[in-house]
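My questions all concern the structure below.
The other protein chains are all here in position, but one chain of the complex has been omitted.
In order of appearance the chains are A, B and C, and numbering begins at 1 in each one.
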Amino acid sequence: MSTFGKLFRVTTYGESHCASVGAIVDGCPPGLELTAQDIQVQLSRRRPGQSDLTTPRNEKDLVHLQSGTEHGVTLGTPIGLLVKNEDQRPHDYTETDLYPRPSHADYTYLEKYGVKASSGGGRSSARETIGRVAAGAIAEKYLKTVYGIEIVAFVSSVGKIHLPALLAPPSLASDDNEDNDNVDDAISEEFRKLLATISREEVDKHPTRCPHQTTAEKMTQRIIRAKDASDSIGGTVTCVIRNVPSGLGEPVFDKFEAELGHAMLSIPATKAFEIGSGFRGTEVPGSKHNDAFVRRPDGSLGTKTNWSGGVQGGITNGEDIYFRIGFKSPATISQQQETAQYDGTSGTLAARGRHDPCVVPRAVPIVEAMAAIVVLDQLLQQDARKAAASRLPPIKTLPPTMVMPKKL
Amino acid sequence: MSTFGKLFRVTTYGESHCASVGAIVDGCPPGLELTAQDIQVQLSRRRPGQSDLTTPRNEKDLVHLQSGTEHGVTLGTPIGLLVKNEDQRPHDYTETDLYPRPSHADYTYLEKYGVKASSGGGRSSARETIGRVAAGAIAEKYLKTVYGIEIVAFVSSVGKIHLPALLAPPSLASDDNEDNDNVDDAISEEFRKLLATISREEVDKHPTRCPHQTTAEKMTQRIIRAKDASDSIGGTVTCVIRNVPSGLGEPVFDKFEAELGHAMLSIPATKAFEIGSGFRGTEVPGSKHNDAFVRRPDGSLGTKTNWSGGVQGGITNGEDIYFRIGFKSPATISQQQETAQYDGTSGTLAARGRHDPCVVPRAVPIVEAMAAIVVLDQLLQQDARKAAASRLPPIKTLPPTMVMPKKL
Amino acid sequence: MSTFGKLFRVTTYGESHCASVGAIVDGCPPGLELTAQDIQVQLSRRRPGQSDLTTPRNEKDLVHLQSGTEHGVTLGTPIGLLVKNEDQRPHDYTETDLYPRPSHADYTYLEKYGVKASSGGGRSSARETIGRVAAGAIAEKYLKTVYGIEIVAFVSSVGKIHLPALLAPPSLASDDNEDNDNVDDAISEEFRKLLATISREEVDKHPTRCPHQTTAEKMTQRIIRAKDASDSIGGTVTCVIRNVPSGLGEPVFDKFEAELGHAMLSIPATKAFEIGSGFRGTEVPGSKHNDAFVRRPDGSLGTKTNWSGGVQGGITNGEDIYFRIGFKSPATISQQQETAQYDGTSGTLAARGRHDPCVVPRAVPIVEAMAAIVVLDQLLQQDARKAAASRLPPIKTLPPTMVMPKKL
Partner (left out) sequence: MSTFGKLFRVTTYGESHCASVGAIVDGCPPGLELTAQDIQVQLSRRRPGQSDLTTPRNEKDLVHLQSGTEHGVTLGTPIGLLVKNEDQRPHDYTETDLYPRPSHADYTYLEKYGVKASSGGGRSSARETIGRVAAGAIAEKYLKTVYGIEIVAFVSSVGKIHLPALLAPPSLASDDNEDNDNVDDAISEEFRKLLATISREEVDKHPTRCPHQTTAEKMTQRIIRAKDASDSIGGTVTCVIRNVPSGLGEPVFDKFEAELGHAMLSIPATKAFEIGSGFRGTEVPGSKHNDAFVRRPDGSLGTKTNWSGGVQGGITNGEDIYFRIGFKSPATISQQQETAQYDGTSGTLAARGRHDPCVVPRAVPIVEAMAAIVVLDQLLQQDARKAAASRLPPIKTLPPTMVMPKKL
């Protein structure tokens, strides 16, 4: 269905060529200052046509708030919002309609619904993500206002061009010697520092949204090469969430990383997700992979390393949450493809108009939005539990195994 | 919460040292032949103590069906089931209780709930997965009976010991030349053949559950090395689902891979998930990554390659679904660890008793179970849509863009 | 939250003075012919200002479809729709704002949210029901097209003016002799015939939407009396659903009548719900209340009487489903009221402008809409089960107690 979230919940509608795309955002805490501008900022970061590297269509994507706020303050009631589709032209039927586009959703949507939108892939359209970005901006406004939670995503690879290992998530640092356990016993200091400090301003300094300028330039070349070849190229986005309280994540099926993975894998073109040490962590022995506890300056517990990526046993531990998502190379390319028609006849699908050769720079705000939705939704669930538990009278003689242990 | 699924739904209860662990499985189609033995087979594959490589505790894990069947046939009503905990001993309070175990759930459970089970990590216990395996066995019985759906998982790596590239998912075959697009333009034939033919019998031939004997032997050595060092080691599990009908997966938030990723990332110790070409697919240009359509022998459409992993636009296309999950090295190790106590005092956590040095062989049936649950749940949702749509009268003049196109 | 339904699902937004009210309708079967006009018909029946008996505000309430259809056919994707609010004037602050309106939602909304919409009751506004009526019209189009399901609601009482007992649901026919079991041993033939034949056209013949003209005239007088006294009056709506297949309703918590009651009691101003014999049925001994089975002309089983109201054990049995809903007298009245201010100061709340003295005629399409949503949602859930079960191979030797019994 088109709804995500339990207590903070977004429902979206719309495809490429209908009147508008939009969303209903339910469960926003009441009393939050919120204007269309709070949302527009991220919508504009998502918008195509921001640089030569992305699709030249210049959609304006102005958000119209319909309900849920008065005088710039949320009422706690559902926030309706929409963005008009500029391109509502009926699709002209041509020979290309005989072909399901390879690796696109044309074929599977027809298999699923028996009918199809003229645009082919229906709801798999990137325009569907507008509602998500809007909902995420609302969630984020709350999270930032109350907790100072910061969510920053950036491009960590385009094709084979990756951030230097020291700046990248641990999965890239593998040592191929099978008999050697002498892995780096921590994620790199540089990477951890990047996670701790990276800001959206820095990310946006380069059109690729890669925060390392040399690498960003190489990525630009790679994207231009794809564009010139009427081809496309994929990449990865890495995201950090800072200042999340401990205790979020619902055992056992709705672990924090399970909800986060669900959210990320629902973004079009994603094929992979890893949190913390991810696939790389499978190669590091437990004795080196375990995050030893240390006392933080404020007296609370932190971890010396952060292979866990801020989540242990499905529950946040207060450390930075970081994860990486893989986006496949866009299926829509501007070159001929040998494939088959719906009826099985083999043939050549003609090249179509210009498309985005690489979507990862534009995926950045979508990743941030889905992350914000997950955090607020989990936060509200934990709030309910915590508020309810806090009102219980203390139990006088809880056995020592059930409480915060005292020194023997 | 402790419930997964919409129309086929499992709710689990239980932790390490309570009376029993169990589940309620709701939404099973009525009229299916089902006995405890159908479930026991997979529970026994999950059970510890199956070989020297896993934990020596010999839990018997006999399932007791409570409801939902009569005379070996499902009634369509909830199936209650439970497995008694043999070890219900009260935990003796010792110095180790002063320490949250590093990278374990002790600390985060206490942060979440304010109290903790004497076993520490509460529901993060591996015993919680018993209910999942049971539910999955029920789902699988239906899927196999009706569609011949086969779900086979196997161990694809232990530490740095991976299946040979030709037999492994594409993410392992990366070519590091940044300027070179000459990637293999398909997943390897050997891997595709493995996916098409691998059986549980073959998987179970070796205690590691790795289907390649030479690699399996190396994995054994690696696990023994971890065991001898009082250490642990992680790994990956790869899974294939065959014969799934096209059209499954709910746009947009509950895409097939999003639900599947959610399910897998809810298994204890998982940190990563990728479907089809996964992270590797981000490096392959669209022109080579796209799966061209071809006519299958039965006249339906298939794809020449299968980088998509059986899912396009979040909806199954009828090809084999394959995915890979990363399991971190177990946090519980039998050696001393420098860390901090709950109150922040630094110290040395003493070694505890023997534990599983490597969980991936035992994770195999859990992965299969969660996969079966997702497939049946999505199948039922699509069944509802399809049944409803099929009763509508045909629309006489649907525009050509909305239907299966005919030749121009 | 603002979402209703599992597989057919409506989410609404909007309050009195925001930009628009609207809904997202998810899960509509694909391939259904649907235009805005299908929806407008019921919206117009819900609209105020249809007669002298209702509020004089003449809202136009034109629906704008945003997505989910192309060329007048549903795609199976979410249908976004909205109706603009004509009255978006900011509310001027006056002395009346010192008072929570008695029996209105002003006070409770402020208690719930801590802030309040300038209109006071926020989402309790009758305009919220526009989204429901639209969603119901969509559901109904499907139900009528495929099953010939007919849903007709009518006004069965206004104040103390009730339909004559023979035409009314059984709860009005009580015999007060405590020692006398000689109740009518069936609901009246006239009432059953009314249920079987009543149409919306007949209902709409009189502005009160009461299908018995003499009673309708009395109701008119009663409403005019309330209006002239600057007062208000409540009433009941009775609804019948015909041609619903047997087998709908999900044991045990989502019984058909439980979902139906939930839906009806979510309509503003409702205080009571009964199905079939309702409260009256509690007084009739089982021997007279039981609906004996009879063979229908088509060979299937029907019931001789229908005290059950078409539902047995929470599951539809194929007979007409009928139920009655009580709407309290509107809280907003045009006369002074002695009450207290928010701060507890007692005082006199001044009369406000004109309002609807009686809402039951306008409630008729809302009741029909919620009924349609419940039926389609339950139908889709049963479709999934039935489709799944139908594919199972027959079990050769099912014990006789588990199947349709054969003659001994």
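The rule we apply is simple: a contact is a pair of C-beta atoms (placed from the backbone, for glycine too) under 8 Å apart; a residue touches a chain by one contact, two chains touch by 3 or more.
Model, not experiment: these values are computed from the prediction.
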> Looking at the whole complex, which visible chains does the left-out chain touch?
Replying inline: A, B, C
>> If I consider the whole complex, including the chain that's not displayed, which of C:164, C:285 or C:393 touches that chain?
In response: C:285
>> For the chain left out of this view, which of A:62, A:196, A:351 or A:395 touches it?
In response: A:395
>> In the whole complex, not just what's shown, which of B:76, B:302, B:361 or B:405 touches the removed chain?
In response: B:76
> Which residue among B:68, B:170 or B:234 touches the omitted chain?
Replying inline: B:68
>> Under the stated touch rule, tell me which residues of chain B contact the chain that is not displayed.
In response: 1-3, 9, 11-15, 18-22, 24, 26-27, 30-31, 64-68, 70, 73-80, 82, 112-118, 122-123
>> Need a quick check: the contact residues on chain A for the chain that isn't drawn.
In response: 6-7, 27, 29-33, 70-71, 73, 76-77, 142, 145-146, 251, 379-381, 383-389, 391-393, 395, 398-399, 401-402
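What we mean here is this: only the chains that are shown with their structure count from here on.
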>> Measuring between Cα centroids, what's the chain most distant from chain C?
In response: B
>> Using mean CA coordinates as chain centres, what's the gap between chain A and chain C in Å?
In response: 41
> How far is the middle of chain B from the middle of chain C, if each middle is the mean of its Cα atoms, in Å?
Replying inline: 44
>> Touching at least two other chains at once: which residues of chain A meet that condition?
In response: 1-3, 12, 112-118, 122-123
